[in-house]
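All protein chains but one are shown at their positions in the complex.
Lettered A, B and C in written order, each chain numbered from 1.
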Amino acid sequence: MMQGGLAGAVFGLIQRDLLLTWRRRADIATTLLFFVIVATLFPLGVGPEPAVLRTIAPGVLWIAALLSCFLSLGRLFATDYQDGTLEQMLLTPHPLAALVLGKIAAHWLVSGLPVVVLSPLIGLQFGLSGGAIAILTFSLLLGTPTLSLVGSIGAALTLGIRGGNLLSALLVLPLFIPVLIFGAGAVASSESGMGAEGHLSLLGACVVLAIPFAPWATAAALRIAVE
Amino acid sequence: MQWNSLNEFLAMGGYGVYVWPSFGVTALCMIWEVLILRRRHAAARTALNQSVASAGVAL
Amino acid sequence: MKTDRMNWFQWSSPQAFYPLAGKLIPWFACVSMVCLAAGLYMGFLVAPTDFQQGDSYRIIFVHVPAAWMSMFLYVVMAGWAAVGLGLKARPSFMMAQAIAPTGALFTFLALFTGAFWGKPTWGAWWVWDARLTSELILLFQYAGVMLLHASIDDLRRADRASAVLALVGVVNVPIIYFSVRWWNTLHQGASISVTAAPKMAATMLAAMGIMALGFWMYSAAVTLLRVRCIILERERHASWVQIERVS
Partner (left out) sequence: MLDIHDLSCHRGDRKLFGQVSVSVPVGRLLSIEGSNGSGKTTLLRAICGLTPPDQGTIRWHGRSITEQRETFTSGLIYIGHRIGLKDDLTPMENIQAAMQMSGHPVTTALARAALEAIGVEPVCYRLPTRVLSEGQQRRVALARLWCSDQPLWVLDEPFTALDARSSQLLRERLQRQVERGGIVVAATHQAIGLDPSTVQQLRLGE
């Protein structure tokens, strides 16, 4: 696998990040376990009433996914920043936004995708029907990339700040709201017979909007952080 | 003018408890902001003039 | 081209800006006080009682202008931030930094007075309405911009990082507004429909407009006052501050 040019650099970066995550498998496990535990806390908190659980399930799963995505965002650029590979990334002839997009893709593959894969199981725990589970999983598949994209802006802005992780929560969580609304709303809307297409297409619109915009903003934030 | 007495004006047709706190808090916040900024400006000026004086620059 | 930019830099230097701001403040303050007095007079003494809401509606004379200012100031702040990022001009960043607290204050006031209006009108202090929710998120975003600026020691980085955040926020607020509206239509019946604006008398509208103008001028005066503080605090080592006696 040896390729020059932009595609080579981006795929090389994705490959490198995946390899690095593989060498630190425990980190993914932590994120996933966090997702499961947060989702488990809700029935314990609100009581095991099946009707109630069915109603809150989409929201709970989405908030758990949002928090676990956010938890892993802290690592997105932090180690690169500390060991100097981020500087090297800025000094390549390639557009920084493209490399950033590569890193975000790698982040989604190891933090967003496992959550999507695991969500049907949690959905079952909450007593969701097969159709609802399918829509919920699909909404997560469509929405979690936006979380990684938008979250990267906050991760880049708070790079190297004391208490930066907590601060980036404050910066990033308000940006997650539209995704949360459309994602969790998809299931509720299909349950009420209105169909989930509207919500799902808006989720798609979010990701389409975020793909060009977020890496660009993140790249600007990274340049500011490194100088 | 629809108010016949001061009491009627203060009662605001029974909504005085909602109307006056709204206006009161708004006014307090705005006045407080101005006061705080004037203090901050004065402090910045004093600090500056002291540092200039200690540096021995003639004004 | 190069010399033009140099001139622009000289004109927009903190040194030139500081006395200019000082001269402008009294004017804005006067206009603001006149407008606020006139607005209060019209709002309380001229405007009639609303036949639906009674006198509780008078809260909108602060609530609506505060809400307008909160959004307007955010856009202005983001505008200064964009100018700062584009031209690398320090006074633009100082303006953005000076606007944020006033914007946050008006956001808080809009929420506070909104609650006091909502309680008699809808029977609840808080409704998950699109406008209220976006206003709350706006407050979070103001807080984010200010906290980010405060947590970065290096001023140049703080300026630019919070400018990027302010710009991202400008995109976010309308998206949130529409997404909450969309979300609300789905949950219809759970809350009272609050989108229908009550028909307003001309005097009510005029009073609201004058109050808004007063708040606007107030914001200008306060922002300039704050920017003067910021200039003095930041430029204390610059030679012009040391040599000229600052007033």
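Assorted remarks:
Going forward, a residue touches a chain if its C-beta (ideal position, glycine included) is under 8 Å from a C-beta of that chain, and two chains touch if they have at least 3 such contacts.
It should be emphasised that the depicted structure is a prediction, and the values quoted were computed from it without experimental measurement.
The missing chain, though absent from the display, is touched by one residue of A:L19, A:L121 or A:L166; that residue is A:L19. Here one chain is not drawn; of A:T40, A:T55, A:T85 or A:Q125, the residue touching it is A:T85. The missing chain, though absent from the display, is touched by one residue of A:A65, A:L99 or A:L200; that residue is A:L99.
Touch with the hidden chain on the side of chain A covers residues 2-5, 8-9, 12-13, 16, 19-20, 23-24, 79, 82-85, 87-94, 99, 226-227.
Convention: only the chains that are shown with their structure count from here on.
Rounded to whole angstrom units, the spacing between the C-alpha centres of chain B and chain C is 17.
The distance from the centre of chain A to the centre of chain C, with each centre set as the mean of the Cα atoms, comes to 32 Å.
For chain A, no residue reaches two or more other chains under the stated contact definition. Contacts with at least two other chains are made by no residue of chain B. Residue ranges of chain C in contact with chain B, taken from their complex: 44-46, 48-49, 54-56, 58-59, 62-63, 66, 101-102, 105, 108-109, 112-113, 116-117, 119-120, 218, 222, 225-226, 228-229, 232-233, 236, 241-243, 245-246. Residue ranges of chain A in contact with chain C, taken from their complex: 153, 157-158, 161-164, 167, 170-171, 173-175, 177-178, 181-182, 185, 188-189, 192, 194, 198, 202, 206, 213, 217, 220-221, 224-225, 227. By the touch criterion given at the top, residues 85, 137, 140-141, 143-144, 147-148, 151-152, 157, 160-161, 164-165, 167-169, 171-172, 175-176, 179-180, 182-183, 186 of chain C touch chain A in their complex.
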